[in-house]
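Structure first, commentary second.
All protein chains but one are shown in place.
Going by the order they are written in, the chains are A and B; count residues from 1 in each one.
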Amino acid sequence: MRTLYQFHGGVHPPTNKAQSARAPIVPAPLPSKLVIPFHQHVGNMAKPLVKAGDRVLKGQLIGMPEDGVSSAVHASTSGTIASIGMEVVAHASGLPDLCATLIPDGKDEWAMHEGMDYRSAADADVRFALRLAGVVGLGGAVYPSDMKLRTGRHKIKSLVLNGAECEPYITCDDRLMRERAAEIIRGAEILRFALDAEEVLVGIEDNKPEAIAAMRQAAAASSDKIEVVAVPTIYPGGGAKQLIRVLTGIEIAAGVRSTEKGVQCFNVATALGIYRAIQFGEPLLSRIVTVTGNVRNAQNFEVLIGTPVNELVALADPLPDTNHYIMGGPMMGIPLPSAQVSVVKATNCIIAASDKLFPPAPPPMPCIRCTRCADACPADLQPQDLYWFAKAKEFGKAQEYHLFDCIECGACSYVCPSHIPLVQYYRFAKSEIWARESEKNAADKARERHEYREYRIEREKQEKADKLAAKEKAAQLAREQAAKPAQSASVPATTDASSEDAVQQKIQAAINHAKQQAASVKPKNIEQLTPRQQAEIAEIEARRAHIRELAQSHVDHPHVDHPKEAP
Amino acid sequence: MFFSPFISKQDTVSQIMLKVLLALVPGIALYVWYFGPAILVSITLASITALGTEALMLKLRDRPIAPFLKDNSALLTGWLLALSIPPLAPWWLIVVGTAFGIAIAKHLYGGLGNNPFNPAMIGYAVLIISFPVQMTHWLTPHGLGQVELGFIDQLGYMFAGVLPDSLRLDAITMSTPLDTLKTRLHLDEPIKQIFGLPIYGHLAGHGSEMVALGFLLGGLYLLAVRIISWHIPVAFLGTLFATASIFYLIDPAHYVAPLFHWFSGAAMLGAFFILTDPISSPTTHKGKLIFAAGAGLLTYLIRAFGGFPDGVAFATLLMNICVPLIDAYTQPKVFGRKDKADGKDGGQP
Partner (left out) sequence: MLSALLVMAAIAIVLGAVLGFAAIKFHVEGNPLVDKIDAILPQTQCGQCGYPGCKPYATAIAAGEADINRCPPGGEEGIRKLADLLGVEFKPFGGDTLPKPKSVAFIDENLCIGCTLCIQACPVDAIAGAAKQMHTIIASECTGCELCVAPCPVNCISMVVIEEKITTWKWKYPVYALTPVK
């Protein structure tokens, strides 16, 4: 029997898992359209490879991973790209992002794909294959899996597979482990081989006995040493850091890579995705999504990435008083800005919510420093102090008290008797600190460029003066040598003046020319346009707008995503 | 728009405060049994004053009144103050103390959650400094006095300051066991002889020891329902016991047994109800231990060597001052930063 460790704090919210865990996973039918965002992962957005009107095949690469942390995006089925444009996506901001809208043709015709033998392939090739297959962490953190296989010089002792699934309502991993345990174990073997890990530990909360049994059976059939461990049910025991702590006793601080401590952790669904990608060359096109909450038939669906949430939820028959949807669990999920947004790789669960199911919290009272939050915090933080600093916008102090070690699990808000939205304050403080950091970097860069420019101007002036002095000297010398009276002194001045005039004239001519051009581009003959011509003009205008937009998109300061662990 | 977590426990501040009030009931019941119903009158008076002052201050500060009146924190302040002062106190004493505690010590610092000092103890301190005479008129417990005042007479004294004919105040009041002990020790009476006085019971004062037992019971209830943690009561009573033991072992003729200290004065009330006030006590576990141990030590020192018979109130206030400092120096190690090697700053965004 393995000795398990504990982490500080944790809470026991009602699990509400039974509703959706009963029925087996059902493949969701092909939706009427797929809206596939190019930025579904942590890191840089994938670069679009297709344009409106293109026909694509199932599994065809439509978004190329950019440099650094990034991942690929694929067409989830065969069909036609209707548009590439800004659509509202599943993000707390409710802002639009670049998406490809794909109209399926119903044929579900696969693009060419083939697996690889990972045992004989180079490590880098395996990683590249995963990158191109768009495999990212499916537990909710959507961190590109290929990046997690870069261990550098660190030796990995334990590979942890996360099947804990501690968030209430969510059962997608539970069902997946019950039904596809063998494939998950194959994925674990690939990961163990790639990381050269000594042991594989699968952590599953003890409220999922069927999943534990299925995984044990599958693990027994494996030639690798894979141990399925039942861990105590406590939220957030499924957070990667918390699970690693429970299984190995190792604590990974914020900003530290777990590989440095000889551990790496993958979600069970990710392991399966890795298996499909390596064995069959299948990119990540679908995922299991729990649809639950205020619905009649709560269950798990296998859903194509890009499926609109409203089409998916309709399959579970939502009750009429459903007024909004939550992506993820009730502890860490985000409210969806609209039911029209699409399922992305991070979508592990859609909860139909009503005021009855999640009654709005009573208005917050002042903090009475009861420290229930500190007792519940799995990161050993003092949430009441962080709240105080975040509220007073004392961001330096908040950082000193380890704000960035907060995993935003929500345990503090859950237990707060004053019902203060604590996590909200931490999110605010974190994003404010990031924004200030990037503003400061931009200001520093601007200062540097400005100072360099001044230095350059100064230097040029100096050089000019030196040159002039040298010339003067040479002229003087020449004059002296010729022993002629100086008379050419004013000549350079006049030529200077005349050349300046010439420049002015040229500029004037150019301005006139430009003005004529500007005038000439004024639309003519716009009175009798055919609808076709109007459409063409509109299209050209749209293209121009698009170019402007692209130019504008460079305006963003390079954004750094901060992977956060999701249970 | 609302954000995660979408679920939360049903507990509220008002329920927590209500449970604390409930935990005071056994002690109050024993109080009534031994000292008569006057205490109920002072508690009622303190409650009314507390709520009234709270409402007035909220109005002056332009804050919503209803949710804060319902949080029961003002009631708790009133009850604690009423239990700390003599039960036969004149009405204005209770009103002044409670109003000062709520208006000055609580609201001038920003209201609920922001007061650095325990408002009830501030009220007590103001009273004992300003009206020392009235603060010594403790009722003689049931069965000890030659005369006992009826309820009506008690009311008469509290509100009109009149006593039935032929009665002098001395006949119905006495000094507390702690006070008596101090005075007589000062007169070099041996402890054995002092304890022979009828006002002393098994462990401490007759009657008052049972009231303390009642508060202990209530405190155990608060521990059981996890409204308070064990740190403060254990550290406070432990330090008080340890310090008293040291002096008792050195010189039992002049220093009383540690259990006497536990069951005298406001020790039990302080350990479970006053020091544990979350707002004015430290938030870290280590800090709570230091805070309560300091209060225990100060309580003993004030009792044994200071000018006041009891020291819980001043010990509490003195330790309240230290809370920010204690908190700052007892921050627990954060997840993943418990080894020295991992101790680097987590501030990087």
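We adopt the following convention: a residue touches a chain if its C-beta (ideal position, glycine included) is under 8 Å from a C-beta of that chain, and two chains touch if they have at least 3 such contacts.
Quick caveat: nothing in here was measured; it's all calculated off a predicted structure.
**Student:** From the list A:22, A:107, A:513 or A:546, pick the residue that touches the absent chain.
**Tutor:** Once the missing chain is taken into account, the touching residue is A:513.
**Student:** Just to verify: which one of A:225, A:356 or A:445 makes contact with the chain not shown?
**Tutor:** Answer from the full complex: A:445 touches the omitted chain.
**Student:** Looking at A:2, A:22, A:471 or A:548, which makes contact with the chain not pictured?
**Tutor:** A:548
**Student:** Which listed residue, A:134, A:283 or A:421, touches the chain dropped from view?
**Tutor:** A:421
**Student:** Under the stated touch rule, tell me which residues of chain A contact the chain that is not displayed.
**Tutor:** Touch with the absent chain occurs at residues 39, 89, 91-93, 95, 97, 360, 362-364, 421, 424-425, 427-428, 430-432, 435, 439, 442-447, 449-450, 452-453, 507, 510-511, 513-515, 517-518, 521, 548, 551-559.
As a convention for this text, only the chains that are shown with their structure count from here on.
**Student:** Just how far, in Å, is the C-alpha centre of chain B from the one of chain A?
**Tutor:** Each chain's C-alpha centroid was found; their separation is 54 Å.
**Student:** Okay, in this complex, where on chain B does chain A touch?
**Tutor:** For chain B paired with chain A, touching residues are 1-9, 11-13, 15-16, 67-68, 71, 73, 111-114, 229, 278-279, 281, 283-284, 327, 331-338, 342, 345-349.
**Student:** Okay, in this complex, where on chain A does chain B touch?
**Tutor:** 7-8, 13-14, 92, 168, 241, 245, 251-256, 326, 328-335, 353, 358, 360-363, 365-371, 374, 378-382, 384-385, 399-405, 410, 413-419, 421, 423-424, 427, 430, 433-434, 437, 562
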